[in-house]
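Note that this complex is displayed minus one protein chain, with the remaining chains in position.
For chain A:
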Amino acid sequence: MTNNEAFFGRQLPLRTAPTPELTGTPALKALGSRLQCQRCGHWLGPDDQLANQAWYCRQCLQLGRLTSQDKLYTIPEPNQSPKLANGGLTWTGELSAQQRVAAQSVLAHVQAQTNHLLWAVTGAGKTEIVYPALAWALSQGWRVAWTSPRVDVCLELAPRLQAAFADVPQTVLYGDQPQPYRYCPLTVCTTHQLLRFKAAFDLIVVDEVDAFPLATSPMLKRAIDHAQKPSGCHLYLTATPGERLQRRVARKELAVTYVPLRYHGHLLPQIDLQIAWRWREQLRRRKLPARLIHQLRGYLRAGQRFLLFVPHVADLAVVDQALHLAGITGGVTVHAADEARQEKVQAMRDQKVAFLVTTTILERGVTFPNVAVVILGGDDPVFSTAALVQIAGRVGRSAQFPTGDVTCYCHSYARRVRLARGMIARLNLQGRRQGGRP
């Protein structure tokens, strides 16, 4: 790697110029009476000053501190990578008929360089649908970023892309990675890492665009806009776009491709709503709703494995105790800060445990063949509409077991549950038109 490559399409903070011909721009720029960070767009507060009178940005501190003594150095992206004949695609899998239609549409939008949303239900095979478009972009010598707000999504995706595009040099960037930066035509990175780029990418694929923290962070949205070339475009992938994205689609500001059917051609399981009046007061007395107990006992008898979602980490122990009192045993609890999280999830995959009691951490990105899903307290604010649809999407992902039960126990018929049911119903309506089977 020549020294210049590290600067292609990037913005690197340095105190002095690396080579005399490079001119930097100030890292903090005064606009009116206030300073703005040129990396993350944060407006500095009146107290963000060091003892040596320099100013610094507190928002993007994790990426290395920017002070008013630093300058950002960049070399415009030259697109020097070799153009491979078919984009280096070595993937030999087959797309289903409706995946092919969606892939055609995505390819057409990428070729026209327009921003695009691929709204594909959970378990539709989003990644594979993008492969033809990605191969075309790489064959044009484009520089492409595949980014996600979640690091585990990036880490899970990188080996798949490496296998599917074996001839394309690729690099993975995330917070505490061991390897140094490499200039590659295909970059897989977390959305935070895009802050280090400036007008670098011709195409940015944003995976799980509705996931935390991207959905609520203006800094990360700005990062995507700035890392993309003015002539470039981006492609959003999600199963559950938020209200804002849906509004943009409705206003025709954003083109959209729907994939309402899963790859095996079955419809999404609808959420079955059960009213469990004052379940929280019941739980305080270590009791669960009678119907829930009956249902779970039935699952255990039939040997059906299930996931039980509860709203908060604090509820896990209580629910576990209540289950024990009701004679439902053989499961484990999992939460985000659990040290044995990976092992427990793996044990569930290996069918060593009968059920998992968990919080929203397992809402996306995990696949268990043949599970049922039960949500206790679906009316709690932690279960957003998107979360409920994602949770329902854990069911029936494999072709052998394409159906299953999703039951949601609520104190009341909450708006978010209603919207989630509405979203699933709407997608299933479209799916039925395309020949989906229930």
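Worth a mention:
Rule of thumb we're sticking to: a contact is a pair of C-beta atoms (placed from the backbone, for glycine too) under 8 Å apart; a residue touches a chain by one contact, two chains touch by 3 or more; residues count from 1.
Everything below uses one rule, namely that contacts and distances are computed from a predicted model.
Not every chain of the complex appears here, and the one that does not is recorded in UniProt as "ComF family protein", selected from "Branched-chain amino acid ABC transporter permease", "Molybdopterin synthase catalytic subunit 1", "ComF family protein" or "Outer membrane lipid asymmetry maintenance protein MlaD".
Across A:Thr16, A:Asn52, A:Gln179 or A:Gln400, the single residue that touches the chain missing here is A:Asn52. Touching the chain that is not shown, out of A:Asn3, A:Thr23, A:Gln62 or A:Gln400: A:Gln62 (per the contact rule at the top).
Panel shows chain A; residues 45, 47-52, 54, 56, 58, 61-62, 64-65, 67, 69 of it touch the chain omitted from the view.
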